[in-house]
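Data first, discussion second: the structure below is written as structure tokens.
Just one protein chain is left out here, and the rest sit where they should.
Letters are used for the chains, namely A and B, taken in the order the chains are written, and counting of residues starts over at 1 for each.
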Amino acid sequence: MERSGSAMTFARELWYTVAWSEQIGRSLTPRTIAGDHLVLYRQLSGDVAALSDTCPHRFAPMHLGSLVDDVVQCGYHGLRFDAGGACVHNPHGNGAKPKAARLRRYDVVELDGLVWVWMGAGEPADISTIPRFPELHESSYAFTGAHMMTMDLPIDLIVDNLLDLSHAAYLHPATLGAAQGTKDITSVKKAGNRIQSNRLMPGAPPAFVFQATEAAGPDDIVDYWANMRWDPPGVFSMDAGIVATGGRKEDGRILSSVQIVVPSTEGSSYYFWKMFRNYNEDVPGMTEAIEAAVVQAFSTEDEPMVRAVRDRMAGRNFWDMRPLLLPQDSAAVQARRVMDALIAGEAAGAGDI
Amino acid sequence: MERSGSAMTFARELWYTVAWSEQIGRSLTPRTIAGDHLVLYRQLSGDVAALSDTCPHRFAPMHLGSLVDDVVQCGYHGLRFDAGGACVHNPHGNGAKPKAARLRRYDVVELDGLVWVWMGAGEPADISTIPRFPELHESSYAFTGAHMMTMDLPIDLIVDNLLDLSHAAYLHPATLGAAQGTKDITSVKKAGNRIQSNRLMPGAPPAFVFQATEAAGPDDIVDYWANMRWDPPGVFSMDAGIVATGGRKEDGRILSSVQIVVPSTEGSSYYFWKMFRNYNEDVPGMTEAIEAAVVQAFSTEDEPMVRAVRDRMAGRNFWDMRPLLLPQDSAAVQARRVMDALIAGEAAGAGDI
Partner (left out) sequence: MERSGSAMTFARELWYTVAWSEQIGRSLTPRTIAGDHLVLYRQLSGDVAALSDTCPHRFAPMHLGSLVDDVVQCGYHGLRFDAGGACVHNPHGNGAKPKAARLRRYDVVELDGLVWVWMGAGEPADISTIPRFPELHESSYAFTGAHMMTMDLPIDLIVDNLLDLSHAAYLHPATLGAAQGTKDITSVKKAGNRIQSNRLMPGAPPAFVFQATEAAGPDDIVDYWANMRWDPPGVFSMDAGIVATGGRKEDGRILSSVQIVVPSTEGSSYYFWKMFRNYNEDVPGMTEAIEAAVVQAFSTEDEPMVRAVRDRMAGRNFWDMRPLLLPQDSAAVQARRVMDALIAGEAAGAGDI
């Protein structure tokens, strides 16, 4: 199998997150997902349509055209396609609309305020296979906005970053990380293709973000938990918070998040995220301050480091570089093996046909 | 045959446009034509010289040197070459000038205010094979300046754009295009390697450019013709104008152009153009307004769209992508076939040697 760089071939037989629901309205929104170019829009019925973004005529991106009711008009020579992908209008000459004139249509589901698209070749898997986020419906939480970043990084290195939170004390010392040297106890469980990595740092001062949001004072001693649920290819539910040492988690101060990394091309990714907390919900400006801190940590700490790793790998395969495997790598390594198995399984399946 | 991207290997046994005559004077002017690096200058006799732009010593571009009478001096170590390409001076050591010390010389012809260079390996074809432009000598026309743009686009996608003017209503709605949905009648004729594609849009309101240049009022109903003559590789004579519906073309208002696209590298092109009209010749500022409108249409409408198409093709071969072929594609497809045949013919001929 051809493999380029640290990026893997994509697993395609998956529901992929392509947008927050609120991002899709009455305009043509492009996304490149697992190498496919898609155009998304909300139909007059309210349903989201997902079509190939490449006009079959001369390959113009459809999102450069215009939306006429539920029909997309190509911006180059004016062919029109409906939400099912059929060509419904050729404005030139005798108006011929050959059968080959169509756009691929993708199945779409909206769940938990997220838009999911089936990228596989055949019938979509049951939507019960889509990871759910009941926490996004919790009315007592204070939520940040629904954010999307595009990152010039392959998904596997971002997943590595998120599944090995031992980096926080070193890369984010002034925000998210506990003090360097704080003891951590990590347990990793795998169930099917889902990985649950739980990390506990008991009996230490609170990370700066908790002080800044007045969840704890600098002299408090707390237990800090950071539990990550991962589903392929990069769908994270992060449950994190602090409680007075020895206290019950239910009494703690939660500062959790949904973080979904989606492969765009082999070297770039989308990053969807939303944070929420169960304390100081109404303090003016606090949500905005958390957003600013997270964006700063991502863009001035995580992204430069992961970019440096990518550059240092220089297109070589991760395993070929013989990475040092330490106990704290268990979750990230298992996630890589899940992805490798999914891709190998699809390749074998494709071979059968 | 190796083919990279949507770009074709070059047909070389052709006279290529390299400059407007007025662009070549007493300085060293570089051009990269069909992958060859050339340096051009006007000799004291008035004749244009065309030489390889690569010094045989250490490969310095000759145009970075200086012109001494009719001799070119390399800017790196000072070797001098005459207009025939012979080394006439080595300033160092014993002044040795080995026979291998020469620049390739190219045959040059000036016609119709354009400089043509023979890029083939052998004797140049008769200059009667060069497409002529008698319209450039028409003293009753008002002409724009002689323009050259460099475009970071392969020639074939630009030729596609120009040979399928059905794009005008969609890509240039506010300038050159007639109203969307205007009926068009297209006829395509091929004679030798020349293609004539004639397009008529009868009985519609005038395109905006005709209103803006006071060739017609917004409530007039006109016949709009746009006839394209194409010669390899991208030499266009465009005859276009409007006349009151049912009127005789001779009574019409002409707004025509010469447009010559020349392959520079596989992914970049030169675009030479000049427009002219037979009305409102003396209205102050009108010629400049037309130039500004054309540059804006090229650079904010055509170029971004063709660039998007190029990116979407991502280096894949045009035919391998199975483009949808519609009646309006006839001229562009025939032009591609002419170029494919010229290249295949040259490859076969080269094989004979």
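Here is the rule we use: a contact is a pair of C-beta atoms (placed from the backbone, for glycine too) under 8 Å apart; a residue touches a chain by one contact, two chains touch by 3 or more.
Note that the coordinates shown come from a computational prediction; the quantities given were computed from them, not determined experimentally.
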item: Of A:Leu38, A:Met313 or A:Met339, the residue in touch with the unshown chain; value: A:Met313
item: Touch with the omitted chain, as defined above, among B:Leu67, B:Ala101, B:Met119 or B:Met228; value: B:Ala101
item: Option from A:Ala100, A:Ile221 or A:Met321 whose C-beta touches the chain left out; value: A:Met321
item: Hidden partner interface residues of chain A, rising order; value: 160, 164, 166-167, 169-171, 180-181, 184, 186, 305, 308-309, 312-313, 321-328
item: Where the unshown chain meets chain B, residue by residue; value: 37, 54, 56-61, 64-65, 73-78, 90-94, 96, 98, 100-101
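Operating definition for what follows: only the chains that are shown with their structure count from here on.
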item: Whole-Å separation of chain centres (CA-atom averages), chain A against chain B; value: 47
